[in-house]
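All protein chains but one are shown at their positions in the complex.
Chain IDs A and B follow the sequence of writing; residue 1 opens each chain.
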Amino acid sequence: MSKEPILKVSHLNKFFKVKKRKLIEEKKYVHAVEDVSFELYEGETLGIVGESGSGKSTLARTILGLIPSSGGTVEYKGQNITDFKVSNSKMLRSELQMIFQDPYASLNPKMKVGSAIAEPMLINGQAKNKEEARQKVKELLQMIGLQPEVYDRYPHEFSGGQRQRIGIARALAVNPKILFCDESVSALDVSVQAQILNLFNDLKEKLHLTYVFIGHDLAVIRYISDRIMVMYLGKVMEIAPYDEIFDENTHPYTQSLISAILEPTTEPNAERIILEGDIPSPVNPPKGCRFCQRCFKAQPKCFEEEPELIPVSADHQIRCHFAKVGENK
Amino acid sequence: MSRYILQRIGRGLLTIFVSLTLTFFIIRLMPSNPVELMIDPHMSQETQDMLMEKFGLDKSFGEQYILFLKGVVQGDLGVSFGSRANVTELIAQKLPWTLLLIGIVLLLVVIIGIPVGVLAAKRKGRLSDRIISIVVTMGISIFIPFLAFLLLYLFSFRLGVLPTAGAYTPPKGEGFSYVLDIARHAILPAVTLSVMMLANAVLYTRNSMIDVLKEDYIRTAYSKGLDKKRTLKVHALKNALIPTVTVIGLQIGVMVGGSVMTETVFSWPGIGRMIYDAVTALDYPVLQGGFLLMSVSVVLMNFLTDLVVAWLDPRIKLGGK
Partner (left out) sequence: MATIVEFKDYSMGFKDDDGVVFNLLDQVSFKVEEGRALGIVGESGCGKSMTSLSMMRLLPPSAVVQGGEILFQGRNLLQMSDAEMEKVRGKDISMIFQEPMTALNPVLTIGFQIGEALKIHEPSITKEEQQKRVVEVLAEVGISNPETRLNQYPHEFSGGMRQRVMIAMAVINHPILLIADEPTTALDVTIQAQILDIMKKLKGTGGLVVVTHNLGIVADICEEVVVMYAGRAVERGTLKAIFDHPLHPYTQGLMASIPTTKSEKKPLHTIPGTVPTVFDFKEGCRFADRCERCTEECRKKRPPLKKVGDDHLVQCFLPFEGEEIVHE
């Protein structure tokens, strides 16, 4: 891991306007992503966990310029690429790719999978002509564990796991440096999920990739990630190395997420933390700490004053009034 | 809610205004002139000019338009070029006859169309459903004037069991026999008008019912121990009616002025017939009145349809909250 970040996100915001229903009404915004800053280092996997409304998917889409940001900057290799407004952004853009939960939805059902993978190569100039593209696609298919012969088949002929492999091949077609995987293994059967997770790790080594891995299953995220970022209602609650996330000095929300993990063992569970109530709407986030309404540690202060992200050790930050600085290893 | 109603009225008025303006100019751009149609070619130029002045046609389009709008606001739609009758009164006289037909059509939709659609959905794929589907397809694709003439030929000329024209046998009768007489006259036009409406009602009810029966909440209803009948009645029908109501509501709005063909064939003294006569005579004031009525009824039915749909579906909040 080099110390120079490959991607630097600073104070990134994304607000969605809520449609006004009345003529005279205050404008309302969904605070989907608010003041998110983090650095991504070459060769690492950053896991992002959160529940619905946490803004984890919106964050990835905003970084990739798929939706315009509402403030803040994104720097890739030292260049400002926020919303990809700069002239050489097309080339840079191809170096950041996204893999979705359901690759079937993003594949044209009437297009052969080989052509679907070749298409971005031809557009971006990774292949000069169709012949070369065909050759490269076949190599790619082999690399992701499919027979090159599947080139001429259609998306519906594949199972969920195979489709996810095709989705990965398509993202890899343009030689990306960073892959954003949005719930990329969530819809897969357990036995297939393990295959795809292994594939991600193999590819990372082979192609020197950097991953941002978004998910809701903390056990999976912990397995695949080097560092984990926990989001709640649009804000970063904690960033920590994967093994420190299970320590005692963590955010109460992280603790409840960990407590909710259902391990497939007969060993008795520790007393589970059951949070009260529903996840609040990101339209009216609570005053004070975002998590105050459901937090089992909340004090009057938490409802009044929003805590900062406090560094508790070299690469561990917690947004909590009660985080203990310097107590981690 | 009151804000919503105000908004709807505002939008409705705007729609009516735009359609009024359009019809006003379109009928004046037609390549003919009412005076030319009604006058003797030998009539002197002076008499012609006098007539033109009397109808207000000597003024510029702009002036005519302003005068027309003023009239509309005051509820005065002018005087018919042909019969010299007050257009507002004329409409008031014709409208009940058209509404009578529409009432019969609506009744048929409710007591026949919707139940048949439900039945077809319940028996999807079986013989009865297939027969219903064939009949419905015929109903939708049939050329209405052709059907009108066919019915007229069969029941009035060949069999002679039903009257050929009008809404009643003159002179106007009284009491029950009068009602019966009107009913006999209304059968053929009502049937003709109902055909497409019924076909649509059956089709939409059937299709949405089939979709609804596949919904998870239908399975939930069965899982509580409900029988088929209650599941259909309580859990499926209300959901399935939403598209049917939308379609029928909009069509009814159009029907107020739109049954020109049917009313003409059966000489039914309603709005459709009035518009037909006005078109042939280029009777501008009557035409304008007819089109005004049409746009008002479309706007009104739109609004009513939305109210009914919102009552059926609690997810729809009128005007939002």
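Operating definition for what follows: a residue touches a chain if its C-beta (ideal position, glycine included) is under 8 Å from a C-beta of that chain, and two chains touch if they have at least 3 such contacts.
Because the structure is predicted, anything quoted here is derived from the model rather than measured.
Shown as candidates are A:S37, A:T73 or A:S259; the residue that touches the absent chain is A:S259.
Only one of A:G55, A:P120 or A:G161 touches the absent chain when the whole complex is considered: A:G161. For chain B, the residues touching the absent chain in the complete assembly are 215-217, 219-227, 230, 234-235, 238-239, 312-315.
Along chain A, the points of touch with the absent chain fall at residues 51-52, 159-162, 189-195, 197-198, 201, 216-220, 222-224, 246, 256-266, 269, 272-275, 278-279, 294.
Quick note on the criterion: only the chains that are shown with their structure count from here on.
Here the CA centre of chain A is 56 Å from the CA centre of chain B.
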